[in-house]
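A single protein chain has been removed from this complex, and every other one stays in its place.
Going in written order, the chains are labelled A and B, and every chain counts its residues from 1.
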Amino acid sequence: MVDSAILSPTTGTTTPAVDAVPPKLEVRDLTIRYGDAVALRGVNLSIREHEIFGIIGPANAGKTSFLKAVNRMDVFTTGMRVAGEIRFNGRDTRRLNNVYALRSRIGVVFPLPVGLPMTVYENVALSPRLRGIKEKAELDVIVQRCLTRAALWDEVKDRLHALGSLLSGGQQQRLTIARALSQEPDLLMLDEFSIAVDPVTTMRIEDVLKELRKEVTIILVTNLVQQARRLADRTAFFLGGECVEIGVTEDLFTGEVKDQRTRDYVEGRFG
Amino acid sequence: MATANPTMFQASDLNHHNERVQKRYRLLFGLMTLLLITPVLLILGTLVVKGGGAISWEFLLTAPTDGMRTGGLFPALLGTIWLVTVALLLSVPIGIFAAIYLSEYAGDNWFTRTINLAIINLAGVPSIVHALFGLGAFVLFFKFGTSILAASLTLAVMTMPVVIVATRESLQAVPQAFREACWNMGATRWQTIRRVVLPNSITGILTGVILEVSRTAGETAPIMFTGAVFFTPFLPQSVFDQTMALSLHLFVTATQVPGIADEVPFGVALVLIGLVLTMNSVSIAFRMWLRGKKKW
Partner (left out) sequence: MGTSTQALSGRATDTQAAADFDRRNLDWYVDKLIAVIVFVCGISAILFVLGIFFFVTKEGIGFVFEKMDFREFFLTPYWSPSDAEDPEYGILALMAGTASVTGLAMLVAVPFSLGAAIFIAEFASGKTREALKVLVELLAAIPSVVWGFIGLVIMNPLLIKWFDIPVGLCVLNAGIILGLMAAPIMTSIAEDALKAVPDRYREAAEAMGATRWQVIYKVVLPAAKNGLLGGVLLGVGRGFGETMAVLMATGHAVNIPGSIFDSVRALTATIAAELGEAVVGGEHYQVLFTIGIFLFLVTFIINLSADLIVRGIRKG
């Protein structure tokens, strides 16, 4: 990996220590349209390995569209068109023969928890099975490991064969995280995961994320500015389909911002 | 409702009047419903009374004798089983795949609307036109002759909409969020369908299949010129044989056999309708059981 690749036009932060790590995800001139409507325009950013990258912004800022584009869900979304370049591990994701292989390396957690209508065990074993792992013993290990990492194992270990879709909201959200971890992902993307979850569960999941950052890169889209402050190393501020600012999270909160709108949003003056 | 109803405190004359009018309309429409259903139930009762005497193991398991005036209906029953089985083997897979296409792949555009219109038309074209099609296409053009194969193909084309519509409905009842969750994990469309969508709609699909059995078993016109015959002394050995069929047997015993005892066609009608209504009841019971055990 070439160090200069990290010098994306808008990040500006070029501390040498950070540059040493090659970028996990690199986005250039990303523009997303739905029909005639533009959801995101001209975004440039790069995300380093093992960082938690926060994305904050009000509704309709283009945050979710951004995640969808990274995961190449545009293929399955009618009317969604993506222009620009997204490089994952240095590979242009628009020129892949097998987008499924890409998606299987990226775990996604949705705003509303989606427990698939199968047992807790099956929920977590699904992704390994899709990869071709058939042996029960091996699956057992993966299921236990992922549920444990998602701080759910103790609560469900006695009912692994109950329906996952009938767990409580907070449990389902952690189940979703366990499922994302079962993909053994390279990149974990969370989209406003705490919307439908109680504060206690939110704190537990945040703890999980802090642990996980040692192994995976995390993109954390959040509507809670303070959540980004608690977790993210760097944070981008999206507004109305535009990436207004990217910076070290603490800078955004201490007022070291380049754009007045960022300060206003962070300080809760709108949005 | 009663305690919160503001009309309680209003002039009660108007209120009483409204209530009376209300009751009257309820009665009127209730009566209409009753009038619609009662004759049919009476007729079904008559069938049971008049045909019940004919039903016996012998009636079900022997062939007609004495120019179809006496004996049983076994060859017709067996023929119907042949016809339905072959028709379903053809229409169920195609129907389910077609429904999967419509529910999981097709976009909302003119092409999909054309397919939907075609399905409505397949179901709406008169059964005798299906018979003409079966004769022209399967019997003559593809040279299957009048055979179970030709008749079953005709039936398959005609009743496929039943399976398509039922399958599509139960596929669409699976929330989109499940599919998206699965896609995001790197599952292909087919993996998603096979692992998440189908397991959660299979019972609904089965309901449709049972319904199609009932529809197929009752059809008469489409098989008249394509594979079913009034009488044959032979039981079918392969799909290229002709066969008797229950529905046609009812038509024949009711109209074509002079001097037949009343009991025989009533018995045939009772067996046919019993078969069809049992299938439908199973399908309905299945659906209700299904509604009871939702997974989300």
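As a convention for this text, a contact is a pair of C-beta atoms (placed from the backbone, for glycine too) under 8 Å apart; a residue touches a chain by one contact, two chains touch by 3 or more.
What you see is a predicted model, and the numbers here were worked out from it, not measured in a lab.
Touch with the chain that is not drawn comes from one residue among B:54, B:87 or B:131, which is B:131.
Check B:63, B:166, B:181 or B:276 against the missing chain and you find that the one touching it is B:276. The residue from A:215, A:242 or A:264 that touches the chain not shown here is A:215.
Seen from chain B, the chain kept out of the figure touches residues 7, 18, 21-22, 25-26, 28-30, 32-33, 35-37, 39-40, 43, 46-47, 93-95, 97-98, 100-102, 104-106, 114-122, 124-133, 135-137, 140-141, 157, 160-161, 164, 188-191, 193, 214-215, 217-221, 224-225, 247-248, 250-251, 254-255, 262, 265-266, 269, 272-273, 276-277, 279-281, 284.
On the side of chain A, touch with the chain left out of the figure occurs at residues 89-91, 93, 96-98, 100-102, 105, 130, 145, 148-149, 151, 181, 184, 186, 207-208, 211-212, 214-216.
Following the convention adopted for this analysis, only the chains that are shown with their structure count from here on.
Work out the mean CA point of chain A and of chain B, and you get 49 Å between them.
For chain B in complex with chain A, the residues that touch the partner chain are 107-108, 174, 177-178, 180-189, 191, 195-196, 199-200, 295-296.
For chain A in complex with chain B, the residues that touch the partner chain are 71, 73, 76, 78, 100-108, 110, 112, 114, 116-118, 126-127, 129-130, 163, 165-166, 176, 179-180, 183.
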